[in-house]
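With one protein chain held back, the other chains of the complex are shown just where they sit.
The letters A and B name the chains in turn, as written, and every chain counts its residues from 1.
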Amino acid sequence: MAERSVIPFGPQHPVLPEPVHLDLVCEDETVVEAVPSIGFVHRGLEKLVEQKDFKQYVYIAERVCGICSFGHGMGYCQAVEHVMNIEVPPRANYLRTIWMEMSRVHSHLLWLGLLADALGFESLFMQSWRLREKILDQFDEMTGGRVIFSVNCIGGVLKDLSDEQLKTLLKVIDEIEAELKPILRTFLQDYTVASRLRGLGVLSPDDAIAQGAVGPMLRASGVSYDARMTGYAAYGDLEMEPIISKDGDSYARCEVRLKELLQSFDLIRQAVAKIPAGPIAVPVKGNPNGEYFNRIEQPRGEAFYYVKGNGTKFLDRFRLRTPTTSNIPPMVSMLKGCQLADVPLLILTIDPCISCTER
Amino acid sequence: MECKNEIRPIDLEQFLPEVIRFRQSGWRMGQICAVRTPGGYELSYTFVKDYDICTLRLSIGEETVVSSITPIYPCAFIQENEMAELFGVRVENLSHDYHHRLYRIERDTPFKEKG
Partner (left out) sequence: MIQVISVIAYLVGAPLLGGFLDGCDRTVSARMQGRQGPPLLQPFYDLSKLFHKQILAVNSLQLLLNLCYLVLLAIAGAMLFAGADILMCLFILSTADMFLIVAAASDSSPYSSIGANREMIQVMACEPLTLLMAVGFYLTTGSFQVKDIIAQPVSAVVMMPGLLFGFFVIMAVKLRKSPFDCATSHHAHQEIVKGLTTEMSGPTFAIMNIAEYYEIILMLGIVAIFFINATWWSWIVALVLCAVAFFLETLWDNISARLKWMTLFKGCWIVTLLAGGINILVLMLIR
């Protein structure tokens, strides 16, 4: 009987992208059990609804997380707009869609870099992040901010994009797609990368649904679910299909995210081609009174935004259920029986964002 | 596309059987949330199937003990622990009970009162 040792993993660990703590019970190098523990970045942001009125709260919602910032702002605004029966102008919906897809590109490129780094493949990490800089520079040019750029407001968006800016965006997207091809090839075909990722953390479709997996984790197990298909913002006018893979292992999740990158480029091109002229925001009168569950597809998966208003300018409740909250139980179940060397890869395969989870 | 988004009030006695029915029909766990009302809480358990979402709404008093749904949906443990810790909702039968130490906060049940 091998001796068991407990190895502490996180919250401070060079390979961990997020402050999650895992106590790994190991026999030699095989993980027998993993006990997760979070709570290192809890800021109680949901309680601030008592102090910031519903229009100011957009800024708080956006600052729940840096990578998913735009999505949170958009999800919150859409939920409040639904409660107040506000019709957002079409141009604003298209602009939101374009920025959301750009956020998805930047988030997936960040994740690819982190995965390469955890694999020990530094040069791939540097190249992925260098491509990400191009998107961040575009955000900067369009909105004035690179990571947290507050452009959402209740009733629409705060900044417009000129035709010049849209043309530059398309040019940058073409450049990124061209430079992405060798990176894609390396991720999908390199022998050393494949030997680390294939067969790791297999999740069957039934397990994925039973354990509450969302986003690329669910789609890589073969379940066709993408919240963008419900047609919020401008997605109803764009053509897309959820990207799925049948294998359910870490390689499949990597493949799904890479293909979603290419799909995002296509969606941005469609949106720029179809964007109508018009106002970008409508004036908002009155206070929200009612409740609504909104959901959008963040890069990491489906996120729920629950808003409850009581007729005053302060909301009763805002609840954000982020994709990582749902993905942690499948991650813990995948960790059982894996090798120690695979632990950072399994943590990264769910694309964790603990800042979102803990708010 | 058209998809359902309903909120269904339910009693405490019918709660667990309804959750079991959701599980058997292949609905997956969406989210669990609590709202403070005068004298009690409103709990919302959201389930998702294909593109429809259905929320079960439980209105309970402060001292009511709610049974955890982790025996049916094991993945619910994080959200139920959060509900217990931040709001003070009394949940029994949790599969992984963090005993109010999930988020390591100084104040007990900070979301229970205003301020």
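As a convention for this text, a residue touches a chain if its C-beta (ideal position, glycine included) is under 8 Å from a C-beta of that chain, and two chains touch if they have at least 3 such contacts.
All figures in this text were calculated on a predicted structure; none of them were measured in a lab.
Asks: Where does the absent chain touch, in terms of which shown chains it meets?
Replies: Computed over the complete complex, the missing chain touches A.
Asks: Looking at A:117, A:226 or A:316, which residue reaches the missing chain?
Replies: Looking across A:117, A:226 or A:316, the contact with the absent chain belongs to A:117.
Asks: Touching the absent chain in the whole complex: find that residue among A:20, A:193, A:280 or A:303.
Replies: Touching the chain that is not displayed is residue A:193.
Asks: Over the whole complex, note the residues of chain A touching the chain we left out.
Replies: 5-9, 13-15, 28-29, 116-123, 126-127, 130, 190, 192-193, 195-196, 339-344
We adopt the following convention: only the chains that are shown with their structure count from here on.
Asks: For chain A versus chain B, what separation do you get between their C-alpha means, in angstrom?
Replies: One centre to the other, that is 24 Å.
Asks: Within the complex, which stretch of chain A touches chain B?
Replies: Against chain B, the touching part of chain A is residues 38-40, 42, 44, 46-47, 50, 209-212, 225, 227, 229-231, 236, 291-293, 295, 302, 304, 306, 308, 316-317, 319, 321, 325-326, 328-330, 358.
Asks: Applying the document's contact rule, which stretches of chain B touch chain A when the two form their complex?
Replies: So the residues of chain B in touch with chain A come to 1, 3, 5, 7, 26, 28-31, 33, 35-36, 44, 46, 48, 50-51, 53, 55, 73-79, 101-105, 110-111, 114-115.
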